[in-house]
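This structure is in structure tokens; I'll ask about it shortly.
With one protein chain held back, the other chains of the complex are shown just where they sit.
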Amino acid sequence: MAETEGAAVAAGAWPRRRRRLTAGRFFRASVPYALILPVLVAIGAVLGYPLYNLVRLSFQHYGLFELIQHKGQAVGLRNFSSILHDGIFWHTLVRTVVFTAVNVCLTMAIGTAVALLLVRVSTWARLLLTSGLVLVWATPAVVAVQVWIWMTNFQNGIVNYTLTRLHIGNYSEHDWYATTFSQLGLATTLIVWGAVPFVAISVYAALAQVPRDLEEAAEIDGARPWRVFRDVTLPILRPVLLILTSLSIIWDFGVFTQPYLLIGQGHIHPGNYLMGIYLFEEGYIKTEFGRGAAISLLMLAMVALLSVVYVRKMVRLGDEE
Amino acid sequence: MSRRRRTGRAGWNTLAVGIFVVMVFPVFWMISTAFKSDDEIVSYTPTWFSLHPTIAHFRAAIHAPFFWPDVRNSLIIVGATVGISIALSFLAAVALAKYRFGGRKLFIVLVIGIQMLPQAGLIIPLYVVLARYHQVNALTGVIVTYMTFALPFCVWTLRGFIINIPRELEEAAMVDGNTRLGAFLKILLPLAAPGLVATSVFAFITSWNEYIFARVLLSDQGKQTLTVWLSYFLGSSRHTDWGALMAGSTLTAIPVLIFFLLIQRRIAFGLTAGAVKG
Partner (left out) sequence: MRHRVVAAAAVAVLLGLVAATASASPQRAQANKLTVWLQVDAQSGWPDIVAAANQQFQKDHPGYTVDVQYQNWTDHLQKFDATLAGGNSPDVIEMGNTEMTKYMAAGAFSPLDKSSFDNAPQWLSGLAKSGAYGGKTYGVPYYAGSRVATYRTDLFKKAGIKKLPATLAELTADAKKLAAKNKGKGFSPVYFGGEDWYVAMAFVYDFGGTIARTHSGKWVGALDSPQAVKGLTAYKNFFLASSRASKTNDSTNPNPYDVYAQGNAGVIIGPSWFSCCVGVKYKTATAQFVLPGHVKGQALPGFLGGSDLAVPVTSKSASLGADWIKDFTGTSAERALQAKGNIPNATNLLGSSINERAAARSWFVPTAKHWVDVENGNILKNMLGQILTGKLTVKQAAASASDNITSVLNGS
């Protein structure tokens, strides 16, 4: 915004104002701080102490006994070193990174495609599809999991029934939860299904802010659809796509509810852990809260590492004003 | 409209319907199961929808203990969370998107960093803090918790939408020389409307569907939210009433749909180009 002011001054518009308002300038400079103050206060008041507590816990041995005594044993870096020396941690990390990559790519690709479709269809189709998307989005995760479990029922699930009827193979009495690949594959379909609506609607909202004239002009000039997308639409969508990708990475890396409930307590074991589940199992189920805190901090570091590229681009994009 | 355009559009429309069918199928399955009788639900050969639909499950769900109080609680909690979060985060997003100020990068790091924290790790520390201020088993405690997790996301997303606004539109309205802040808000608000809508729908849905914190923080069944109410259909070691569970789930999804239908016009389904012309 400084440029606009500078330009205005250069154009001779507000020379007198600049000299007069020193106090006003202070006021104006403090505007952004006033704008972010409410958010800072809200977050700080609620999360400040818990975050401090989380960090402190990670350096303590804090099991059920210590929880009841309200006092932990300081053990320095032992939690961190035991986790980093645990083979399960590393296997889980690799598995989670792959899982995240697959989920994010599918979500972003399908979501963007659906958004582009929404721009091109008639109003009734747009309303229909968007209502469908919102309906999907509105379904609580815990409910969606139950529906998934119901649909993939070993004995009378609609999925087995339909696949067999369509002669895609003999899926009669196929147990979808028998192998890790199948379990995580199902979790992926559930998560992508639940995430596509948000991406599609957000990208569509961003497209709605973009003049369609630009695209149509390019199309009339004879450019092929893919080039139109790449050269005209994509640059405009960049900020929103970057945000959505970075958010998807963050969520999918730490996702817990869907895989945990879908795969079920009965099938979860170190061989199919994802990071979110690993945290819950090691920290809460085994009531090792110090270890859980250490895992939380490690996860924070991992996610930060994974999304730093996108976040950097995001921040820099804002700076290009 | 040219014929090529029309057939092209028909093709897209068909694709849209196809995608609709695939996406909505699980939801359809949920609703269809809610209307089936117990025998049909359990039968070895699944049926697409019931030939003798019954509303017994809906009746059972509505008469399950604490349904209406929990509806009220969910509405209060989510309404307050969304309203306050959007208002506060819009202001912060404007600051981040339009101003240069010291500590800006730090604020961004904070906003993103909080979203990177695994929420599960914070359950017990948060509970301890809230307990100290008697905010456990209280709607305000839950509102405050939800807001804390919604704010970073809303700030981050709204910032993106605000940056996305083409400069010409802003500068076109700046000529009047109002004080910057007032002008900003008056101009940015309508331009950022689609973004505000998308973000508030997301905040609404995430808060409406949140389970873990509501479960841990609210013990009184009369104070719980609908998602917690739903979990009672599953938590027993005895008979799971699938029909009632699906009926209850359908009921839980309705308010979100209503909320969206009320504000969907702002995402400008009709014309979008009008803003730039003239």
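Labels for the chains are A and B, by order of writing; each one numbers its residues from 1.
One rule holds for everything that comes next: a contact is a pair of C-beta atoms (placed from the backbone, for glycine too) under 8 Å apart; a residue touches a chain by one contact, two chains touch by 3 or more.
Quick caveat, the model's predicted, so the values are computed rather than measured.
S.K.: Pick out which of A:A34, A:L64, A:A109 or A:V309 touches the chain that's been left out of the picture.
M.R.: A:L64
S.K.: From the list B:V17, B:I31, B:A56 or B:I76, pick the residue that touches the absent chain.
M.R.: B:I76
S.K.: Taking the full complex into account, find the residue in B:V27, B:V71 or B:I143 that is in contact with the omitted chain.
M.R.: Residue touching the chain left out of view: B:I143.
S.K.: I'm checking contacts with the chain that's been left out. Which of B:M30, B:A93 or B:I123 qualifies?
M.R.: Touches the omitted chain: B:I123.
S.K.: For the chain that got dropped from the picture, name the residues of chain B it touches.
M.R.: Residues 38-39, 42-44, 65, 76-77, 79-80, 82-84, 86-87, 123-124, 127-128, 130-132, 134-141, 143, 185-186, 189-190, 193, 215-216, 219-221, 223, 231-232, 234-240 of chain B touch the chain absent from view.
S.K.: State which residues belonging to chain A touch the missing partner chain.
M.R.: Per the touch rule, chain A residues meeting the hidden chain are 63-65, 67-70, 149, 153-156, 172-173, 175, 177-178, 264-270, 281, 284-287.
Criterion: only the chains that are shown with their structure count from here on.
S.K.: Between chain A and chain B, tell me the centre distance in angstrom, where each centre is the average of that chain's C-alpha atoms.
M.R.: Spacing between the chain centres: roughly 14 Å.
S.K.: Which residues, counting only chain A, touch chain B once they are in their complex?
M.R.: 1-2, 4, 28-29, 31-33, 35-36, 38-40, 42-43, 46-47, 49-51, 53-54, 57, 114, 117-118, 120-123, 125-144, 146-148, 150-151, 155-158, 161, 193, 196-198, 201-202, 204-213, 236, 239-240, 242-243, 246-247, 250, 254, 256-257, 275-276, 279-280, 283-284, 289, 292-293, 295-296, 299-300, 303-304, 307, 311, 314-315, 317-318, 321
S.K.: In their shared complex, at which residues does chain B touch chain A?
M.R.: 8-9, 12-13, 15-17, 19-20, 23-24, 26-27, 29-30, 33, 42-46, 88-89, 91-92, 94-101, 104-105, 107-108, 110, 112-126, 128-129, 144-145, 147-148, 151-153, 155-157, 159-161, 163-166, 171, 174, 180-181, 191, 194-195, 197-198, 201-202, 205, 208-209, 211-212, 227, 230-231, 234, 242, 245-246, 249, 252-253, 256-257, 260-261, 264, 267-270, 272-273, 275-276
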